[in-house]
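Shown here: the complex without one of its protein chains, the others still in place.
This part shows chain A:
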Amino acid sequence: VEGAMQTDAKIRTAGGTEPGPQGPGCSLRHFACEQNLLSRPDGSASFLQGVAEKSRERLIRNTCEAVVLGTLHPRTSITIVLQVVSDAGSLLACCLNAACIALVDAGVPMRALFCGVTCALDSDGTLVLDPTAKQEKEARAVLTFALDSVDQKLLMSTTKGLYSDAELQQCLAAAQAASQHVFRFYRESLQRRYSKS
């Protein structure tokens, strides 16, 4: 039995893109483990920071849970590890886009694609899509939406600051229009990738 268990472990770690007995979630988990060990800089520097990250994680997780067809992979854990390389504003939207493409790359079955769009409203009501860090800081309100690719429904929303109902509808409409560009980019980059190989 010992021998059999060891060989089983070998297959799992060397798996690569080949789906193991537990499904594509397998190789992803191994990858995630390494990342976690390496990139844990001062984890408890300040408690408040930790809580903000926890709520961001929860938003991303709940958005993914809504689109991933979990019933096709019972007893499987799908771990998504997001490492921030550089933050120039609209971080949460960028994380959502990265998570979606990663799920497509891993071959996880989903009912729709999703994308993140950030809107900033400044003091005189002008709308800025995909604001820089500086624009976000000076804005009166920052709204981040996650929209699905089928009919641009609102999957996730988180907002900061004060704004009116009409402004919300305006931002949502602008975000829905912008999401078309993002989905077109997804399609183009995936076409490029699969046409080469």
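Simple rule for what comes next: contacts are C-beta pairs under 8 Å (C-beta built on N, C-alpha and C of every residue); 3 or more make two chains touch, one makes a residue touch a chain; residues count from 1.
The rule we apply is simple: contacts and distances are computed from a predicted model.
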Chain left out of the displayed complex - its UniProt protein name, from "Exosome complex component RRP43", "Beta-hexosaminidase", "Ribosome production factor 2 homolog" or "ATPase H+ transporting accessory protein 1a": "Exosome complex component RRP43"
Among A:I80, A:A139, A:L155 or A:A178, the residue in touch with the chain that has been omitted: A:L155
Interface with the undisplayed chain - residues on chain A: 51-52, 54-55, 58-59, 61-66, 143, 146-148, 151, 153-165, 168-169, 172-173, 176
